[in-house]
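See structure below.
Here the complex is missing a single protein chain, while all its other protein chains stay put.
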Amino acid sequence: MSIARNIAGIAKGMSITFREMLEPTQVENYPDGPGPLRGAKFEQRFRGKHELQRDENGLEKCVACFLCAAACPSNCIFIEAADNTEEKRISSSERYAKTYNIDYNRCIFCGYCVEACPTDAITHGHGFELASLNATNLVMRKEDMLVPVASLTAR
Amino acid sequence: MPDVTFTVDGKKLTAPAGTLLIEACRKAGIEIPAFCYYPGLSLQAACRMCVVRQEKVPKLQTACTTTVAEGQVFTTESPEITQARKATIELLLGNHPLDCPVCDAGGECELQDMTFRYGAGESLYTEAKNHREEQKWSPAVYFDRPRCILCYRCVRMCGEGMDVWALGIANRGSSAIIAPNGGDHLDCEQCGMCIDACPVGALTSDTYRYKTRPWEMNHVSTVCTHCGDGCKVTLGVRQVDDGAEIVRGDNRDKSGINGDFLCAKGRFGFDFVDSKDRLTKPLVRNAAGTLEPVTWEHAIRVVSNKLKEIRDSKTENGGGSSIGVIGSNTGTNEENYLLQKFARTVLGTNNIDHIRTTDYAAFVRAMAGHEHRAASLRDTETAKAILLIGGNPTEEHPLLAWNIRTNFRHNTARLYIATDSPIKLERQARQTLSLPVEGYESLTAFLSGDDSALGEIENAKTFREAVNAEESLLVIFGQEFRGAAIESLVKWGLAKENVKFAYLGDYANSRGAADMGLSPDLLPGYIPVTTPGAFAEEYPNLSTQPGMTAPEMLDAGCRGELAALYIVGSDPVTAYGTDPAALKRAFVVVQDIFLTGTAALADVVLPAASLYEKAGTVTNTFGDIQLVKKAADKAGVKPDFEILVRIAGGMGADVKKLVPFGRGSITVPAVTAPALSVDFVPTPRPIPSLRGIHGDLGQSRGAHSGEADRHAVWLAARGLELRLSPFDPLAALDEIERLVPSYKLDRLNLFAGNDVHSEPGFVPVASLTAPTAAELILPAHDGLFTSGVLGDHTKALVELNSYQESISQPVAEAAAD
């Protein structure tokens, strides 16, 4: 009885193996294959270069609460906060991030910042072609990460 | 009160009968949460967070109002109690906005901590929260009403603590709000104590609002640079491009000499550090006659070469005695000590002085030889009776005023005031005596028994009777007393038992400047230069001829008799009203943080670090010594200590002689002081017990920033830390301790962040010279929002000052309608 069950188990396992052997390959041939700019598909949960989001009114979601910086294990986020004024409103709350830098030399893409964010302002995008020969280029500023206002209307 | 034994959570505790349960538990390490309870203020029992179960009592009891008695049994944690606390937080959170990410208190909010602990994470209500717009009450204080949990701490702090009563409660029920006395603005002393007391982010300060978050800052506990009280202030510092900027001043750990207190100057008066007027580059006057930025190396070379040339010159207008040195009231003790040592040993001159705001020399002369007669600031909080003669502590010594009020409130201390004009503290006074402006010396005579001295003043006799009837007395007097007047007053008091004295002076380290020998005739510890004793060996080229006082130096400079004038952190040209053009002939070097009147005419200006940017010790006007820690940092500036060492080095002096550093600098402090010129053996002092680090469970915000690195403190306290750098001011402190008997310090307390009292009684009596001329004293009389040159460059204080002036205008037009 147990022998028969074992054989059945192996047969079931091997059948998946053989079936998958005949299926077309799912791995992207990078960099020679399509790549992100040429139509490659990403899993939703992929943690790439960060994006700073805007709300439905086009205001920045980030309120400069510094929680991402506090959560960051590699200490790569630098923020300077400033007050919103009636004339110049950047975020929906009292405060916004005047400076928001992420040092990609140090970032380990752990995603803690995204989890810590109380306003869903920082998310992981899918950008991964970040390599550079100049380390100073790897300190991204707010403008490099903020989603453009246009992308809202496009949606 | 006799001790009683009671049980809390199965633990047997002992405390004096009548102690509040919450206090007894905190002392035993059992934390009972509370919003409205604040040690030292009246009880409220309004927040219902401190509920505990007392055996045989049907309802839950509030620990903040329950006094302990023999045999009581309490439970402070149980499912029932946790549920009660959780329900209270749920109710609070019902209307409390959940804007923690932007709230200033986020991260150091007691409501956050409690929510975290009791977990009221779910919202029970679907109705809208009661929302109100934020209000600006004054240039210092903002009020965000929905965040307020109505614990009334601010109301009590303002009323009971500050005796200002600017805050109150308006409306009732769920519409109850904290309201300022001006309707929509505050008319008060702008001390900001309400902000400190607020357990949530309802009261916020203009200087810190929305700037950063508590965990993004380093918290440095140092000593306030403004008045002579020497409050401990915790500065929140964060890194910026050109160093480290101060973003907040508060009294976070409450561990200092000031307890709960901090005034407007300590709290908001730090932005002079980042003023645009700060000097950040050395300036040297070029051939065209203008000040030109140069490198530090160049500037130091110019100064040291020129000073060396003048010192070594054999002409009539040359040599050490043709150089004058004027020191600072806000520098550290180490800097002042080094400055006078530099002047006396490297420059070879006794022409050293500072702008004296108070006649400490006369005070110490009067006190010399009488131990334990000089009061510490802490004594003002416990003294049974206080006689205040002259001065206005509320304006000029806010901490002293706070202590007197606290003492009055807690211990019903008896306060006697004799002044020439009414002061606010009279509200706490048992008796007041109104003196004529010139009547202070007559008061001494009157107190000593001369009836005719104040014969015409009505209540003088009852006042004297009451004062004389006191068994112990703390006599605090102001700058109205100078020279011989001090001596006669002190003499009157010394004749009685249990009388202590305190003398009120102006700046952060005026006392230290005097103690450290910034005087033409007195060495550190008020040893006369004429009989230098141990200093004769220590200071190789010491002249025994007293030098010139500061005004004499300036006059000599104007006459062209002074070849060089070296000024550190002071502005004598403005203070003495000297004609700037007349000083042209002298070589003037100024070390300062701003381009003052004196710096503007100098030949070399060296940008110095402020007290918030350096380390060392300072002595307050009561003689309490405290540690100063480096908080901020500014590119381009150097501490006065370093500048002096570099110049001395540039002049070819042996730096190791000047500052004992390097191998061999480990000095276990001797048990007795070195023998001085007179028969003087100080009695060994009992080492006061370590006051320890103030653990304020749950009440203070966040981590205990005042907690020191215990290992480092231990090493430093025992003198086992090697001084590696010639720029280490603590190396100078070692030498001060060795040579100045009144500065034999309880190092463990000092380095743990506590205050240590110095004892002027250790100064040898017979050796003192005649009292200094009273006209040398220039009191500053700074108010609540002014602080000499620093105040002028502090935007927050300037703003507060003009605001207070604007709202105190009479509103006659409104009444006419």
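Letters are used for the chains, namely A and B, taken in the order the chains are written, and counting of residues starts over at 1 for each.
Keep in mind that, in the parts below, contacts are C-beta pairs under 8 Å (C-beta built on N, C-alpha and C of every residue); 3 or more make two chains touch, one makes a residue touch a chain.
The working rule: contacts and distances are computed from a predicted model.
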* Candidate names "NADH-quinone oxidoreductase subunit F", "Succinyl-CoA synthetase, beta subunit", "4Fe-4S dicluster domain-containing protein" or "Extracellular solute-binding protein"; UniProt protein name, chain not shown -> "NADH-quinone oxidoreductase subunit F"
* **Chains shown that the absent chain touches, full complex** => B
* Structure fact -> The listed residue (B:Val4, B:Cys25 or B:Cys47) that touches the chain absent from the view is B:Cys47
* To do: Consider the whole complex, including the chain that is not shown, and state which of B:Ala28, B:Ala84 or B:Val294 touches that chain.
  => B:Ala84
* To do: Considering the whole complex rather than only what is displayed, give the residues of chain B touching the chain that is not shown.
  => 43-48, 51, 58-60, 65, 83-84, 87-88, 90-92, 94-95, 124-127, 149-150, 169, 171-176
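We take it that only the chains that are shown with their structure count from here on.
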* What is the distance in Å between the mean C-alpha positions of chain A and chain B? -> 50
* Enumerate the contact residues on chain A facing chain B in the complex. => 63-67, 69-70, 81-83, 93-95, 118-119
* To do: Under the touch definition given earlier, write down the residues of chain B that touch chain A in their complex.
  => 99-102, 106, 209-213, 215-216
